[in-house]
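Structure, as structure tokens:
Of the protein chains in this complex, one is absent; all others appear in place.
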Amino acid sequence: MNGWFNRQISIYRPIFLMAFMILTSCMAYALTHEAYRAEAFIFAFGLFAVFVCGFGLIRLLRLGDPYLFMIIFALIVVSLTMLFRLNFSIAIKQTLWFSGGMVGYFLIAAVYKHLKNPHALWVLCPIISVILFAVTLKYGKVVNGAKNWLYFMDNRFSVQPSEFIKLFYIFALAALFASKKKRTFKRRLVPLLLVYFHMGCLALQNEFGLAVLLFLLYIVIAYTGGKDKFFLFLNVAFVSVAGVLGYRFISHIQIRVAMWQNPFSDPSGKGYQILQSLFALASGGFMGVGYGGGSPEVIPEVSSDFIFAAICEEFGLMGGIALILLYFLLFYRALKIALMVTTGFHKLLAVGLGSCIALQAFIIIGGVTKMIPMTGITLPFVSYGGSSLVSCFMAMGILQGISARKEELADEIG
Amino acid sequence: MSVNVLSLITRIISYIFVALVLFFVLSIIRLIYLDVATMRRKKTKAGDKAYLKLVDLRSLLPFSIAESYVLNQNNTIGRSVDCDICFSDDTLSSRHARIFEEEDMFYIEDLGSKNGTMLNGEFISEEDMVELRDGDKISVGKVTFLFVEVRADREV
Partner (left out) sequence: MKSDNGRILHVLVALSLLFLSLIGYLLCFPLFWSGDYTDSVYDPRTRAEEERILRGSFYDRKGMRLAYSERAEDGTQVRKYPHGNSYAHVIGYCSPIYGRSGMELIYNAELAGKSFFSNPFSDADTEPMYGADVYTTLDHRLQEKAEMLLRGKEGAIVVIDPKSGAVRAMVSAPSFSPVSKDLEENWGTLCTDSTSPLLNRAVQGKYAPGSVFKIITLSGAIEGGMEGELFEDTGVYTANGKEIRNAGDKIYGTLTLKDAFARSANTVFADIAVRLGEDNMKKLSRRFGLDSDFPLEIPTAISSGGENLSDPASLAAFGIGQDTLSVTPLFLALVAGAVANDGVMMTPYITDQITVRGFSVMRHSAKAHQTVMKESTARTIREYMRAVVENGTGTSANSKHAVVYGKTGTAENETDKTHAWFVGFAEKENKESIAFAVLWAYSGKTGGDVCAPMAKELVDTWFLE
């Protein structure tokens, strides 16, 4: 225990680093936006105050894991830094969503900590999902080829219900796979129905990215649940076949794959978006062109799905990799919580929530960098989008709540 | 100020920002690593006889500390990095106390610490070796440990 790396460090160190992170990003903003210099510093100070308060709240209310919040906050800082540079009005809106999300986060964590038998609530989840799906299919608006938006109040306020369906889905699956009841054929069928119902509805809405995500989550949760290995295998085989058939018959999927293989085949049409993203990546290189130095605004959807390309252009691949590491850390913390808790349900729930964030980040980052075919889902905590941000905060709020539950504090030597 | 100098400065600040994020990730990895390292130590010495278990809720302490420390023949507790059990509690002296094993018995002694060492709520006087028994509570600085001793012969 004498090496530099494993020398004891104070838990306050990340807090200092966070202060510096906020300070540098605000300095960068102030340098590139002369009109808002004073405001930038006030905003930065406010942001840090929120961070310290949040950290204090976790201590005060004994909300368990202290790292989770720090990592999420680092993601938020990166997100706001980029959004303020891309589009001021969007960033202000995102700040409001962020405030709401934070409140939700602590509220959910505090409530969940004291909730008795939370897994009994799972029955509600499919019901809510069905209602949300029905409403979306009936009243939803089509945006970017996917029918997944609900508009309220003369289009001033919009919600993406699928972002929340995701959470209910994980919750229900975790409860089903943690159930200790004898596994009759009927009981095995219930989670399957749930999975295929969700995937079917998402396919109807043309949201294939989310459908893939939900199926991957099913694999992760079912595998961790450890029951019905053969059943799981059968399902994976079935969905692979369905995927191949989908590729054969659905032009939407064919286009995505074709543009992944060769975006130059339609450079100013269907491949335009991914090409602009790759140009941004190439222009950024390892070190980036510097904050405000690039032109990421030419990428369509840059503030939501393609924000990673903008980050890579201005902060370089090093910045991109730093962001990926933050996601990895968040995922690791979720699994650490899963390892520490004692009840099977909470193990599965923590794994599900953590994997959800991680897989989502992987799918969209892989998509915008042309590692895998592009699918339109948001980058958790970083992309612009109220629904996405709030649902991510809710997911992590539950995780924070799990880590705080008294009966879950396992005796680590066992 | 010329535009080019400005863009140079923003560029440097961008680098610093990325470096900070990476450093942030690194410091959290280090904190986590310390957790894992103590867990692993426990695992490899599964047959060990005695360990200290933290009584306080770890997440409420303002410094990083392991949930438990396996005891060897000779263990020093203190803030100094050279100590076998070390954590950055500012009320802890750099070399605070020592727990050692002699002829199958564990003893604790205070190494002249500033704020003293408590055993089951009572200060132990300096230069006094006190025998430890399973279930004893040891308080150093802000932290209280439970002394757990597992003996194969006693378990039977």
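Chains: A and B, in written order; residue numbering restarts at 1 for each.
The working rule: a residue touches a chain if its C-beta (ideal position, glycine included) is under 8 Å from a C-beta of that chain, and two chains touch if they have at least 3 such contacts.
Note that the structure is a prediction, hence the values are computed from the model and not measured.
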{"item": "Options A:Pro14, A:Pro161, A:Gly344 or A:Gly401, residue touching the unrepresented chain", "value": "A:Gly344"}
{"item": "Option touching the unshown chain, where A:Tyr139, A:Tyr223 or A:Phe238 are the choices", "value": "A:Tyr223"}
{"item": "Where the unshown chain meets chain A, residue by residue", "value": "220, 223-224, 226, 267-268, 272, 275-276, 278-279, 281-283, 285-286, 294-295, 298, 312, 317, 320-321, 324, 327-328, 331-332, 335, 338-339, 342, 344, 347, 351, 355, 358-359, 362, 365-366, 369, 371"}
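The definition used in the following text is that only the chains that are shown with their structure count from here on.
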{"item": "Inter-centroid spacing, chain B versus chain A (mean Cα positions, whole Å)", "value": "35"}
{"item": "In the complex with chain B, residue positions of chain A that touch it", "value": "1-2, 5-14, 17-18, 20-21, 24-25, 27-28, 31-32, 58-59, 62, 64-67, 70-71, 74, 78, 81, 287-293, 314-316, 318-319, 322-323, 325-326, 329, 332-333, 336, 409, 412-413"}
{"item": "Interface residues, chain B side, partner chain A - complex", "value": "6-7, 9-18, 20-25, 27-35, 37, 39, 42, 51, 53, 57, 59-60, 62-64, 67-68, 81-82, 84, 86-88"}
